[in-house]
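As you look at this complex, bear in mind that one protein chain is not there, while each of the others sits in place.
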């Protein structure tokens, strides 16, 4: 899969961009993009999926230790422990402080639509200059304030392939996504939240972190053409371990083609760096790969993303 | 309600503490407290409450402006806008940074059980010294990592009283909670998540912020004896606008009796500073005051609390 | 002094800007501006001023409490106290963390030349677009890395006027600066560091903080025409209590004329919010208003300013 055969020219990429684009689809002022696919009916259907009644976090623990995939670690400090007598007597409080880059590579986070620009434009054709040094004026993370609630579908590629994880650089194709659907006995449909598992986090747990950035050791992810499937099926949100990108990119001049297509072209709600191991284990036990998902960013005005803790309910 | 009649001696308070205490109830090592009341069955029942399919944030927008109830405002800075050419060409990313005290008065947050100590002990009799200057070693916020998922019951006290909000210092009694149940045609039960509305946030929106701290202008909240009801009914979690406390306290020597009883005695999952206005409006429209609630803290090891964005689904 | 008589039209201001401009004076690539006036000889002369051998801080204590002139307070948290056993046994360390906006109104700080733009340009005609969302590419604070070392001259205006402090809005003229020189028996000259005292900090200590920003209660400072004197005398640096500005501005369309002239036109090293009370007291005792000054910013690449602690040596 790493040969020339899977590479894509800039021209082909721009054609793909046009094909999957949702610019204007929900009006010139739309800031919710593919979340428009989630209708009240689909929220009801998602709730109806709850059977075993267990809830599972899809987040990685916040990481305060620098490493090859965590160059800007979170800071977490106590503000006060119970050793400090307080003016009022009892009770005593302990307090803490958290600081974090909102898009850290190994921190589970949700991107705002303004996060990505392609050739000077955000989703829906908004100018990239709408984001100033003081933040976005349009398409910030508060567009998702009321949460992403819907049917989650776990496509578990390592399970399909019979491996522990995909190796850096490997790409997943449309055919493989469809094979995973068949193997799991379900089909991605309108308003669904795609939980895309490559085993990235499991590899990290077992082999330690690595530099998976642009000029690092690479990362497993999707072939850009898979966006045709997500577009056709009207997927509403994308929650991957890793970030969906196969690194290095095989697209001429475009380092992050998946983000570009999903966010800038399709207006899709996309997260990074989920922990899908617990959910994958539970799905295997229950032999069903669908669940209710409730995922809400912090309500951060002018935010370009936030850490979050998405919850799957089986 | 503000006279001497409603005051409580230190001795009476300590008796109440004993009465509602859950120390030892779920074992010496328990760190989930009243969340133990939420069984898989109750999660299923909560999901079955979803009817209209709309989801509503219960959080206030993160506030970066100092004010009388926000002495330590959040910091939110851009890390990069789209004005910076990146080494790989396209796409471009914008990035930001968020820093916040985890228990800010006007920031919607969830407390860990370690947050409160009373006379040297946390919930379950754990020593307050287990929290060092580097954070808690027990009962941190990760005990709630998989989220608080259950039936939310909104007890809307201003609605009951026919007022826009309760004024600072006012107390809500058991009788009033029961009257609210009757008015709304429901009954708090085992494993429920109590959404307690005093109109605190609406008052803030309409009259501006005020100092509601220990020696400030006060706050409306619960009479300590209401904990008897919450204990008897086996309430699992408490999500109030304000923080549940009537300030100033009428308990001799105990400035924050509600936190003390809920967290240190009962081991209850408690949040602060919710925004219940949107939900109250929706409940009024639908004439039902119960919903599914999904609320997850950030997954912060050694955290004593985190900002969060709880979601109600009607 | 508050009447129409002291107002200035936009045109007059632009003429003044041209008159005091140092653009091109030290070459097209210059980033040190008026610090070029400080020759080795002048450093030697400054050192020769040391007589009584006492050193005095000119900084205000860092302020972590929000207030009307401190809307973005510093954060200061312990990272570790001595309660934490360390892997190696002895000794133990305590550690802390400091975060601060680099230009806080009541934090003693030094501005980089890139801090101010006027009609799209920084000092020396550099485009304001050279500062991106990732910081300045030219004229950052590291231009001052080796410190500002020279002769400090305290012009103590409250002493001249026989008052405790100047009131908000009051302006100081050329005539008054010259009168202060005469009263103190000295004369500002080439390469000098002007320590300009209005009593701002003393007023704050005695009457509490006030909002002295653009649309607040005002601030005492310099009349824009005084820049003619500073230019003629070849002053190298400006260290005021307050920030030198008389607020509100009387210049049409220019809210901060002093910063604009000093930094954007003259390329002058300027600080904000000094504490000159201790020095003023010492000068009064010794009946001399000159001293050696050593002031160094933190060495922050791409910094637009930093907190600092300038030292006067008498």
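In this document, chain identifiers A, B and C correspond to the written order of the chains, with residue numbering beginning at 1 in each.
By our rule, contacts are C-beta pairs under 8 Å (C-beta built on N, C-alpha and C of every residue); 3 or more make two chains touch, one makes a residue touch a chain.
Quick caveat, the model's predicted, so the values are computed rather than measured.
Chemist: Considering the entire complex, write down the shown chains that touch the omitted one.
Modeler: Result for the missing chain's touching partners among shown chains: A, B, C.
Chemist: Sort through C:133, C:212 or C:226 and give me the one touching the missing partner chain.
Modeler: Touches the omitted chain: C:133.
Chemist: Of A:52, A:132 or A:173, which residue touches the hidden chain?
Modeler: Only one of A:52, A:132 or A:173 touches the chain omitted from view, namely A:132.
Chemist: Out of C:21, C:34 or C:117, which residue would touch the omitted chain in the full complex?
Modeler: Counting the whole complex, the residue in contact with the absent chain is C:117.
Chemist: Given the contact definition stated above, which residue among C:79, C:179, C:205 or C:228 touches the chain not shown here?
Modeler: Of these options, the touching residue for the absent chain is C:79.
Chemist: Considering the whole complex rather than only what is displayed, give the residues of chain B touching the chain that is not shown.
Modeler: 75, 77-79, 81, 83, 97, 99, 132-133
Chemist: Pick out the residues on chain A that sit against the missing chain.
Modeler: Spelled out for chain A, the touching residues are 65-67, 70-73, 75, 78-81, 83-84, 94, 99, 132-134.
Chemist: Tell me, which residues in chain C touch the chain that this view leaves out?
Modeler: Interface residues of chain C facing the absent chain: 39-44, 47-48, 50-57, 59-62, 75-76, 78-79, 81-83, 86-103, 108, 114-120, 128-129, 131-136, 142, 145-147, 149, 214-215, 253-256, 259-260, 264, 292, 294, 296-311, 313.
The rule is short, and it goes like this: only the chains that are shown with their structure count from here on.
Chemist: Taking a step as a move to a touching chain, how many steps at least join chain B to chain C?
Modeler: Contact-graph shortest path, chain B to chain C, evaluates to 1.
Chemist: For the two copies chain B and chain A, is the contact made of the same residues on each side, with over half of the numbers shared, or of different residues?
Modeler: same
Chemist: In angstrom, rounded to a whole number, how far apart do the mean CA points of chain B and chain C lie?
Modeler: Using C-alpha averages as centres, the distance is 46 Å.
Chemist: Could you grab the centroid distance between chain A and chain B? Build each centroid from C-alpha atoms only and quote it in angstrom.
Modeler: The separation of the two C-alpha centroids amounts to 28 Å.
Chemist: Would you mind listing the residues of chain B that make contact with two or more other chains?
Modeler: Those would be 75, 78-79, 81, 83, 94, 99, 132-134.
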